[in-house]
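Structure first, then comments.
The block that comes next holds subunit A.
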Amino acid sequence: MASKINPAFQDKLKKYGAVNFNACYNCGTCTAVCSLSTPEESFPREMVRLSSLGLENDIKSSLKPWECYYCGECTENCPQTANPGELMMSLRRWLTSVYDWTGLSGLLYRSVTFTISALIMVFIAVLVLGNAMSFQLAEMMHYGHLFEMYVVFAVLAIIFIPNIARMWNFTILRPKVKANLKIYIKSLPDLFVHMFTQKRARDCDKEDNFRWLEHFILVLAYLSLLFTTVFLDWFGTKSFFVVVLGYVESFFVFVITADFVSSRIRKAKALNKFSQPSDWLFVIWLMLMGLTAFLVRLFIDTHMIDNNVWMYIVHLTVLAQWAIIIVPFGKWSHFLYRSFGMYFSSIKAASEKRKG
Partner candidate 1 sequence: MTSFVKKNAKILVFSTEKISDPAIDMAGLLKLHYPPTVYTITVPCSSGIKPNWILHAFEKGFDGVFIAADGTDCVFGESCTEKTGKVVAMTHEKMKQNNLDPARLRMAALCSVCSDAFVRQVRSLNEYLIKTRYSEK
Partner candidate 2 sequence: MEAEIGKTAKYLRDKQGIPEKAKENLKEFVRIKKALIDALKNGEMTIPQLSEKLSMSKEDVTFYLMTLIKYGDVAVGEIDDNDEYFTYKLNK
Partner candidate 3 sequence: MKKNLGVYICHCGGNISDYVDVEKVRQAIEHEEGVVLAKTTMFACSDSNQKEMVEDIHQYQLDGVIVASCSPKLHLVTFRNVTETAGLNKYTYVHANIREQASWAHSDDKEGATEKAIRLVRAAISKSRYAEALYPNKFEAEKAIAVIGAGMAGMKAALSIAEKNMSVVLIEKENTVGGHVAEWGSLFMTNEKGSELVQRIHNDLLQHENISILTGTEVVSSKGSIGNFTLTLQKKHQPVDNLRETMEINVGSVVIATGFDHYIPQRGEFSYLNNENVISLPDFKKLTDQSTGKTLLYNGKEIHDIAYIYCVGSRQSEGENKYCSRFCCISTIHTAIETKKKFKGIRNFHLHRGIRTYGKQELLYDEALQNGDIFIQFHDDFPPEVSFKNKKTSLKVKDLLFSDKELLLDADLVVLVTGMLPRIDQSIGQLFKLPKGRDNFYNEIHMKLRPVETVIDGITLAGTCQGPKNISESVNSALSAATKAFSSISNGLVETEPIVAEINGNSCVWCGECLKACPFEAIEQKEIDGKIIAVVNKSVCKGCGMCAPVCVPNAIDLIGYSDKEIFSMIDALVQ
């Protein structure tokens, strides 16, 4: 079927951070140097081509952006400095906004003003709520904990489940991928393996596994910290074990994210050269999350918290911003979409295979 070219898409994509990708003269170096690219799934040049031609539907139905772990080799070796790595990143941002039924995701990516306003509004809301409770620590911590618990389910139910359904619609249903339930079940392990191990990232940079390891630990630390605070009530627990666990988890979270931030500042690698506001937001808030949680518990254990309620307010603000803005609409969601991307792509592969 013939597709209509739409050059206007180039400008749209640039708002999501894509740099210079239209300089591509289609030599294929990026695809050839990419260690994740295979004969079955060759990228990123195809995505660059689709983006230049503005074939939105093809991009929407593609899972390739999620298969890229941005090692930056394509960008380093691109003879036209067309930055295919950053294009793939931008496509992920754009896809996030396409999957998101609320449309907020796109606004966050495209507009810094909107992002800052949203952050400020959450901060004000925390202050207003705090004021309503006369800044009583115990009460605030109680409602804070309840908020944590409900927000996890709310985000999942209201935002993520519909969005992932949309993603499934774009990538599986509409392209008419024929897959039966057996395939869906059989492919399920891929979802969890990728979600928790990010094992593809290891293949990404074969010589240097450190980044993957850092990432892996961060994911584990973050998820278990979430579990520890929400379900084990870290701030309220008396269990020595839980307290220590929380310390260790939050320590890892802020140390590793601090390292990420510093490498972004140094722009050491190709993948760090073109950071967008959304990237900064993600790592800095994650770092703040770890740090403030660590400090809050430390204040509790050193009995300083009663005289330093502000510490908890800071933590709660960061937490609320994180949970309401960054997790559902920001870069956090990539973590989920990427895992589902791998899942869908393995379903696709299985159905292809069945077709012969």
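Basis for inclusion: all candidates are chains of the complex that A comes from, given by their letters.
One rule holds for everything that comes next: a contact is a pair of C-beta atoms (placed from the backbone, for glycine too) under 8 Å apart; a residue touches a chain by one contact, two chains touch by 3 or more; residues count from 1.
Note that this is a predicted model, so its numbers are computed, not measured.
Colleague: Given that every candidate in 1, 2 or 3 is part of this complex, which one actually touches subunit A?
Modeller: 3
Colleague: Of all residues in subunit A, which touch candidate 3 in the complex?
Modeller: For this pair, the touching residues of subunit A are 1-5, 7, 10-11, 20, 22-26, 46, 49-50, 52-53, 80.
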